[in-house]
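Let me begin by presenting the structure, written as structure tokens, before commenting on it.
All protein chains but one are shown in place.
Every chain is named by a letter (A, B and C) in the order it is written, and numbering of its residues begins at 1.
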Amino acid sequence: MYKTDVRGKLIDGEKSLSQISQEILAPIDAKVPKWWYIAMGISLVMLALGVKSIYITLTQGIGTWGVNSTVAWGWEIINFVWWIGIGHAGTAFSIFLLILRQKWRTAINRAAEAMTVVAVFCAALFPLMHMGRPWLFFYIFPYPNTRGPLWVNFNSPLFWDFMAISAYLLISASFWYFGMVPDFATIRDTTKSKIKKAIYGFFAFGWVGSSREWLRYEGLAFVLGGIAAVLVVSVHSIVSTDFAVSIEPGWHTTLFPPYFVVGAIFSGFAMVLTLVTLMKKLYKMGDFITENHVDAVCRILVFISLIMGTAYITEIFIAWYSGSEYEMYTFFKNRITGEYAIQFWGMFIFNALLPQLFWSRKVRRNLWVVFVISLFINLGMWFERFNIVVTSLSKNYLPASWAEYHPTFIEIGFFIGTLGMFSAGVLLFFRYIPQIAISEVKMISKYNTQQTDHLKPGHHHDYE
Amino acid sequence: MRNSTFLRHLMRLKTFAFLLFLSFFIVTSIPITASSAEDDTDVIAEDHSHIDIKRGERFFKGLLPKDRKFESCVSCHNLTHTDTLNWNPSAMAIAVKFAGKDFSEFQSAVMQPVGKKMEASHKDFAIEESDLKKVKLYLDELAVTGPPSAGPTINQIIIFLFLGLLMTLALLDLIFFHKIKYRYVTVIILIVAVIVQVKMVADAAISLGRSQNYAPDQPIKFSHKVHAGDNKIDCKYCHHTAEFSKSAGIPAMELCMNCHVLVREGANSGKFEIAKVVEANETKTPVEWIRLHNLPDHVFFSHAQHVGIAKVDCQKCHGDVAQMNIMKQTSDLSMGWCINCHRDTKVNFKDNAYYDNYMKLHDQLKGGGIDTIRAVNIGANDCMRCHY
Amino acid sequence: MKTYWRSIEELANPKELRREEVREEAKQKSMLMRGDNELNAASRRDFLKTFGFGIAAASIVASCKRPVDKAIPYLVKPDEINPGTANYYASSYFEGNEYGSIIVKVRDGRPIKIEGNTLSSISQGGTSARMQASVLNLYDDARFKGPSKSGQEITWDAADAEIVAQLTTLKSQGGKVVILSSTIISPSTRDVIQKFIEKQTNTEWIQYDPVSASGILEANQKSFGSAFIPDYRFNKAKVVVSFGADFLGSWLSTVEYTKGYTSARQLQNDRKEMLRHYQFESGMTLSGSNADVRFPIKPSEEGAIVLALYIAVAKSKGGQVLSGVQSTVDISDLAKDLLENEKQSIVISGSNDVNIQLLVNGINQLLGNYGQTIGLENSLRTKQGIDQDTDRLLSDLKAGNVKALLVWNANPVYDHPKGKDFAEVIKKTSLSVSFSERPDETTALCQYVLPESNLLESWNDLEPKAGIYSLSQPVIAPIFNSRQVQVTLLKWIGADNNYRDYIKTFWKETQFPKQKNTTDFRQFWNTSLQNGVFETVLESKLVYSPEGLSQAANQVKPVVAGLEVALYESVAIGNGKFANNPWLQELPDPVAKISWDNFAAVPVAYAAENALKNEDVILVNGIELPVFVQPGQAKDTISVALGYGREIAGKVGDQTGTNLYPFVGIDSGTRHYFLTSAKVEKVAGKLFQLAISQTHYSMEGRPIVRETTLDEYIKNPVSGNEIKAEHEEKSVSLYEAPVYNGHHWGMAVDLNSCTGCGNCAVACQAENNIQVIGKEQVRNRRIMHWIRIDRYYSENPENPKVSFQPVMCQHCGNAPCENVCPVAATPHSEEGLNQMAYNRCVGTKYCVNNCPYKVRRFNWFQYVKNDKFDFASNSDLGRMVLNPDVTVRSRGVVEKCSMCVQRIQEKKQLAKLEGRAIAEGEIKTACSQSCPGNAIVFGDLENPESRISKLFKDKRNYHLLEELHTLPSVGYLTKVRNTKA
Partner (left out) sequence: MITNRKYLVGVFDDEHTLKDAFQKALDKGVVIEEVYTPYPIHEILHGMKNKTNITTAAFFYGLFAVVMLIGGMYYAAVVDWPLHFGGKPFNTFPSFIVVTIVATILTITILTLFTFSARAKIFPGKKEEIIDIRATDDKFIILLDQDKMGIDKPEVTKLFQANGASEVYEKESN
């Protein structure tokens, strides 16, 4: 049973159901604000830079990047893991908070899921483009062929990874989409524009809100939610096996799967916080995304950052405890004190120490501070991946082959391109898709109304 | 290494672009204007009018003169590729042969036939010298421009496009128009169309870079049926390096002369083809055969291993060559084809002292753990047997 | 019926192509020999397959162009070419500097690989990097395409006529003609020159070596009455003392010396003794890095030290007691060691100072080394240039006394310290002819360029050592319109100009009587040609006399204060003649691991004092040089390599590095390869990027190169390798060890025999079509070499111990790379090879990451047919060197050492055809075959009797990073140093 007094009110302002629809749908019908165009313009310029970088990569080769025979993975894998991590937010939000029966998630999960889909798209670009011969990517499918048939290597973490990402992309996209179907129906039925009616009508798949639809819809949500919960854990665990299964010092550790999953959720939640604060300010969704929501996310971040800190320290401890000189060198001479110390300490401070500010209620309630800290966490998580990918590779077993890695403008351009793609995607989401799950918000709105007589003890409301 | 494949991919892209282009035409139902203009203005026959060449062509094709009593040239001397072996020299072969020679030589060749076969077919010829000159002009032009292309068959493309159209209509109906009452009809159309299209694409993709049934025209109408079939010449008489070298080898021109020093006229081909062999030997200009069996660059195949060591019959891979007038690539030469043969082929394990190394396998054979050693058991399917 | 297009071009414009074809037909056919048309249209292997298939056709063309009947195959290969099968011809390598007896592998009419000839007592099957790379010189785009006069094409006949006319005029006027050549060791060529001089009176023949042995020659003239270089027998020595002579890297006959040196140091088959090596030197050379005791000294210190050593030895041996300047180094231990090993030691000096060489002779004489470790019979003839001759030539030229200059294989404008003066005066001669094969600085100034044929296109005979002869035979018809110089000279004097017949006759007269095996000259000739070598035993009547010794002692100069610049020949580039060879340019310097440039190696302490770091730029006597901080560089010295900074060499060699020949000093008639009192200043803010392919020096205490000392080793053969037992004890596996049915190919590397010369890398490059990627990409740490030599320093950075370790794919039984490839492009073979299927690879690079040895190479770019990588593989001619048995890798795939699987397959097939087991040592990888130190052994680990199986059981054997349990198929034998306890 949910107690509103713990978390405060979920929706500010006494709103009727119709008001909820109207206010959430306002950005779709309203005149597009100028900043949107500016932001979209910037995003597209960034995207164009990315497209150009990809073009150069495709036509000339990966040699245009800074990677070399020693550090064969660079920014592209860092960015891949980073984006995949961010892409964990949506599912983690929806699923874990659903399992934990946290009703406040309803205001945020739509945005989080949208972010997930765009982020996973961004992420998927990197492994594809970092292949030497991306036009032969289909070799990775285990399909019957006329080569024997020659199958794939089921032992390879990259194959697992490929499966995991494809599955995750498909599932998170369908989860997101089917969550929107009733809302599309709402738009269809409330809009005055004929074009919108036709378009949203098409995407609503003929939804009318009948009980037989809702019944199956609930069933579908249950199934997708259930398996997606497994996925949240499995995807980043599998991504972590890209490293953990290898023999590189600093990679070869059993700590990685939980460490990566928690890290992913951490970065995802930080990105959610970034977006939500923007939504709250830019679209005046303050009534739905209340200070309480922000507060709740901050509290989760504090908790996760403690886990992150523990993971970092555990990693270092294990390196020492293992007695392996290669591990010890990687951690003590290369990460903590070596030429990559900046990235290590950036990671440690931004991820493990800075979020501790959220212990203070004052900080949690200051939207700007929260926004800035969320950005730092994103940066810190990027450093974490840099720390893992580059430092281990650059100085591993044979000192003769130690080499440095410096990114080139092509790699940086590619990353900026995905940032542009992400922000463009998010802007389109703001513009054309209900930012908040209307039907779900309506469902919880009753907890805000005066009709408390239906909340009599013994009267059970345990759906969801 | 994969460069050529990549180019072929590009070719596919071209086809795709072509498809798009074509579909655009169909959808907008604009009649296609046949504008394959003959813009060959820079022919080498500068001092001859285009009309003369055209007339020569018409004569060659039997369209001129109107009161013609004898066979058209093209009826024997084919212009385009034929599936079955036409023993007569092709128009192109004649054109190239007489390209650098003057008219009188050409005239005497046509009008004073040598050899039984030619005599028989040319005997009724009553050709005006002016006509023959035009024919010569046409042939000279032909030698430069090459044979007219038969044009790619577009049946497949039309089927593919039609299916695409069908799919689009079915989808549109399913989603928007709802004209067809029974929805399963559209659904079945859709599914069948998709399956057929996928099959077509898959087939095209699989045959990419392969050329099963490839049977190009060769510079000499050499018939394996006549040599290996009718006259029962052993394969290794000509392809004598097959047993100990990677390459089976194309016989030297002088090897041909072992027989053709005497055999100067063929029962089917007359003198024209054999004369090429003789000429090649005399002028020291080797004949440039067209290669049939082209493995990709990254595959290393050894005839010695297969013919010399494993004693595989030539026919197993090359088909019934003794029945082929036009040599043809019988097998698809796909990797799966190699691999599956290696899985089945037994190794002559006991008689070759080389295999004495394989102590463990010998023990197993003796112990009865296994009854035969197949190629795959001694690593015939390792990557680095063929790719290195 | 489908219509098949032969090429994309045809699809695009069939008619156009056909037209082209008809017009080009005749041209194409004439080029079939070179296969150019095929190369244009199709890929390399398409060409080869077509070529192979049409080889009969080609042979008709070839029979006109290729001297088939004149070349006799070596060993068992039948007397005819079979498509797809290589032929091997014995020949000889000598391009004015170093000699090697070689076997040329010819595939489908193209020489593609140089291998060592095991029948030669000199190179003994070994090669140097330059010999390996020389096959690429044949396919150098820069080569002259035909004779020219003042840059205008000219026919041979016209050129001959014009020159003969001029020579006749000169003769009648008594004008002096000078033939300036590199050292010529060909007896028949010397005969030709002699004949030319007889005809063209008033002709002087001067031999010129850019880096000469003038000092030794002149000293021996004094000591023995004959100017010769003795025969150093390192295999018989127990102690070797070298004063600045890099006998393993660049001094005289390196392959021979490496063979001898390593055989005297290897400890296989329970040998318990080894040679001890002392090295005095300024820069860290290859020899110095292998030395047991190394003394970093200034070049000007050398004289005093040699003198001190002489005095110490003379004191106990009762020799002539001399006095002179004081030594800065305490050599008493060294003298003691030498005296303990009388008749079993060698003392050498690389100095050109006659005084020093006289003292060295004195020491060797006192120690009784002559006739024992230093032979006087088969003296080395590869350097005969006397420095004074060239100086005299220059002054003659300046004075206008020389009317005609014929330059043959010499480039004084570039490599003489007074090159600028040469450039001035060459223009003044009335006739200047260059016989150079390719453009160079001197040729550019000559009126006539009459290009000589490449050594692989030429007949020749050689006498690298007195009484040891070898033959060169052409293995391809001249690619360009070139002609052997001997033929040219014979033509000019109106003699019969078939040089093969000339040599044959010459041998019939001179060499044939020297043997008693056969009375049939044809048999003798064929055997000699087939073997490539003909060796006779000589006796020496030379007697030592201590003449000039005391004078020499008095003339030994004291140490000069201030910075000194030591000049040396680098192992790869040498004297700079082959600067246009991309394989050599890309081969990292064995010690500094820098390719594509020369650099100023500065001592560690000096760098610290002057705040210098790698890639800074310093000004040395007005020349800008990039800095490289070199551990072991002697205090107050800077070392810079010669042979760089070519102005006119070709697209690869032009402007790589800086020319240091102007720094070479001339003193008392000989050239000295160092510079005293150098002025050095830092160029502030300027950086020069160096292609450094190894940046970390230390092993970080890891058991990578395992070492011990001889004393320890004798006590306990496991010493230095104790950790192996620990690793084996702790080894636990979930899985059973891999089982191999027939073969398990393996490799053993004896670190005691590896000198680190890098020859294997070039041999591998030639065998496996490894692409050159250029300076920028090497700097980006993307070098493609499948075998690299790791170099580590330990102990004192001012004079460190150096360890070399060749690292190639270890073909691990539990290969980490195999597990992580998603597309199954790199599985394990039934014969223990870690396979790499390029055509399956999609390029995730995960295997590159997961290889703990970092031996996997990624094709970051398209390196073949790419204008951005304009080296050997960007021209049809350059690609002729490609091995048709190895795939040329495209962009985006991973490659690595395959243990020369094409050779394994070839020999396996041969064994199967012949129905026999594979013989021990029958299969050789390119690296093991060419190794001058016999450090690499390849074989079948499944065969318990094989050499490799025995080496794997050796107590010294260990595996790299065995604690990772990767179960490599490559083993290393610990390095044993012979340092005195």
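One rule holds in what follows: a residue touches a chain if its C-beta (ideal position, glycine included) is under 8 Å from a C-beta of that chain, and two chains touch if they have at least 3 such contacts.
Just so you know, these numbers come straight off a predicted model, no measurement behind them.
The undisplayed chain touches these shown chains across the complete complex, A, B, C.
Check A:27, A:50, A:127 or A:182 against the missing chain and you find that the one touching it is A:182. When you scan A:31, A:194 or A:212 for touch with the missing chain, the hit is A:212. From the set B:68, B:101, B:178 or B:346, the residue in touch with the chain omitted from the display is B:178, counting the whole complex. Chain B residues in contact with the hidden partner, per the touch definition given at the top, are 174-176, 178, 339, 381.
For chain C, the residues touching the chain absent from view are 735-738, 812-819, 821, 824, 827-830, 967. Contact between chain A and the absent chain runs through residues 16-18, 21, 142, 148-155, 159-160, 163-164, 166-167, 170-171, 174, 178, 181-182, 185-186, 188-190, 201-202, 204-220, 222-224, 227-228, 230-231, 234-235, 238, 241, 438-440, 442-443, 446, 451, 454, 461-463.
Just so it is clear, only the chains that are shown with their structure count from here on.
Interface comparison, B-C versus A-B: the higher number of contacting C-beta pairs is recorded for B-C.
Between the Cα centres of chain A and chain B there is a gap of 55 Å. Shared interface positions of chain B, defined as residues touching 2 or more other chains, are 2. Chain A has residues 133, 136, 150 in contact with two or more other chains. Chain C contributes residues 694-702, 704, 777, 780-783, 788, 790-792, 805, 807, 816, 818-824, 827, 840-846, 848-850, 852-854, 856-862, 890-894, 960-961, 964 to its touches with chain A in the complex.
Interface of chain A with chain C (complex): residues 60-63, 66-70, 72-73, 127, 130-134, 136-137, 139-140, 150-153, 155-159, 162, 242, 245-248, 325-326, 329, 393, 395-404. Of all residues in chain B, only 2, 6, 9, 175, 206, 332, 334-337, 339-340, 381 touch chain A in the complex they form.
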